[in-house]
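Remarks on the structure that follows.
Omission of a single protein chain aside, the complex is shown with its protein chains in their original locations.
Here is chain A:
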Amino acid sequence: MADNLPSEFDVVVIGTGLPESIIAAACARSGQSVLHVDSKNYYGGNWASFSFSGLLSWIKENQQKTDVSDEWDDWRKLILENEEAISLNKKEKTIQHIEDFCFGDQDSAEGVEEAGALPKLPVFGAAGAEGFAQESEEARAAVESTVPESTEPEKATGTEPASAREGSDAEITSEDTSSHSAALGESAGELGQTEAAVPEASAQEPKKITYSQIVREGRRFNIDLVSKLLFSRGLLIDLLIKSNVSRYAEFKNVTQILAFREGKVEQVPCSRADVFNSRQLAMVEKRMLMKFLTFCLDYEQHPEEYQDYENSTFAEFLRTQKLTPSLQHFILHSIAMVSETDCSTLEGLQATKKFLQCLGRYGNTPFLFPLYGQGEIPQCFCRLCAVFGGIYCLRHPVQCLVVDKESGRCKAIVDHFGQRISAKYFIVEDSYLSESVCTNVHYRQISRAVLITDQSVLNTGSEQQVSILTVPPVDLGKPAVCVIELCSSTMTCMKGTYLVHLTCPSTKTAREDLEPVVQKLFNVNTEKDAENEELEKPRVLWAVYFNMRDSSGIDRNSYDRLPSNVYVCSGPDSALGNDCAVKQAETIFQEMFPTEEFCPPAPNPEDIIYDEDEIAPEESGFSNSPETKPEASTEEMSSGGSAAVEKADNEE
């Protein structure tokens, strides 16, 4: 498998976060040869999502403050006299103040490992999950010996359908969601309208989930480091559709918008149907709300309604409208999702309009969430890049950028194997830049918390709700906290649990910023000493707090000595949507290739006609011109195989 990398590319991309991945895809799509590397062994950087055990290792790794010493210095020999090197970070320092807490009985989990390690235990709801995870050593032994011992764990591999069927029905139901909705959904007429039709086994007594179950079912979790949603008319959805990358992912609607008011979680009616069906609103309130929302939808047409308040805050403007306090709260915090103190009337109206416009495109809230987590999205763009010839290397740290002293342009990188790889353009994610380049850069921080809980913050008829809740700040001027609660059918947590993400721009450490909100919404006590009232709240089984660097919105001139053909991508920002990353990717791509289209649709495989396949291999010469065309990247490469692309491109 140790293959050598080509030593010349058009574009080298370092980091597999969302903006880098979009750029890589756009470049490969437009015919550039792309090398895309990440120093980690996973995709996404700070946009990644992890299984439970994966997250625990991520926490451990980030808690270790040890610096990786430069034990190998030979790469300097590869730098010529008229060149200088800008070395890159070996270890990123974007995560701080990590604290994790287990509220369950951790001792009972002593020695428990992720499913597969203990195949004989009656695994909760998933016989099919048993098997291989930790068994590779034994399995490898089995491969190597001529007569493998068929040990128990190997027999229990989850690929045998019969054993999978022995699990609980509910478990199978949720698995079906994953395995068939993409495939069969294509033909299903009701695609998109059916929502969480999973028959719930709600008659059963609620099971108490223990920490050891979480550990054992760790693979059911896909825990995002960033918590974002896709606005259904946002730039990311548009790009996914335009580029056909949407076919690599599946999405679920956010099903409810929640508000936190006077110590209670309530549902916010936002679509017309919601408003009319709402039981919490009086008839007069329904009319007020409908009237106001209808106005917001085309507020530009009615400047007389708001122009007197253009210099006021949106909150002040709302007070002048015929709206009850609860309606004002809903609109300000849950619909516009803006700050009470520093959002102007116009910004508020704009935000409200955006929300309303996104309603109804895919469901009755404005948001979509990718199945298996936000971390899938960068990978989907990487797949597109690979399909168009991009070469992928995880676990591939880069020592330095090589800069030509005379022109000031970057010529090459030197990777950790000491291979020098030249390119015309370089995309580098912010966290890879060393401190010497970033001395004048002032980063903001994002406060994050992730909780695993046993119930939803709002008990409704269905267990399978995906909710967004904005908790207004206690002290005016502080940021509101965005809470996203995911149910197991989003494929991000095990059945019977909820994954709760809390996010806000940092004012202090993540725990200081977010713990007050966690305490309001959840029961963080162990069962024995909880008050009755506390028992009604969802119980937190496990929690982690951390601060993440927000490198968005940084002017490129703040980076020191940055060559003109090196472009910096930022890590995740604190906003709910993904517009910032998409905009950045498009801007950078257009700076590099002003005449190229940004992510045109990839051909539909069903439209590709292979009638030119008989052409003799000598004719094509596709891979012989890496300068102008994407280099062939899969196995058995030498020549040929180009007919498909050329044909497809002609057909667009």
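In the analysis below, a residue touches a chain if its C-beta (ideal position, glycine included) is under 8 Å from a C-beta of that chain, and two chains touch if they have at least 3 such contacts; residues count from 1.
Keep this in mind: contacts and distances are computed from a predicted model.
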{"item": "Hidden chain of the complex, named as in its UniProt record, picked from \"Ras-related protein Rab-30\", \"Electron transfer flavoprotein subunit beta\", \"DNA polymerase\" or \"Splicing factor subunit\"", "value": "\"Ras-related protein Rab-30\""}
{"item": "Identified contact with the non-displayed chain, of A:19, A:348 or A:363", "value": "A:363"}
{"item": "Chain not shown: contacting residue from A:96, A:210, A:271 or A:590", "value": "A:271"}
{"item": "Among A:62, A:246, A:321 or A:419, residue touching the chain not depicted", "value": "A:246"}
{"item": "Residue among A:55, A:386, A:401 or A:504 that touches the chain left out of view", "value": "A:386"}
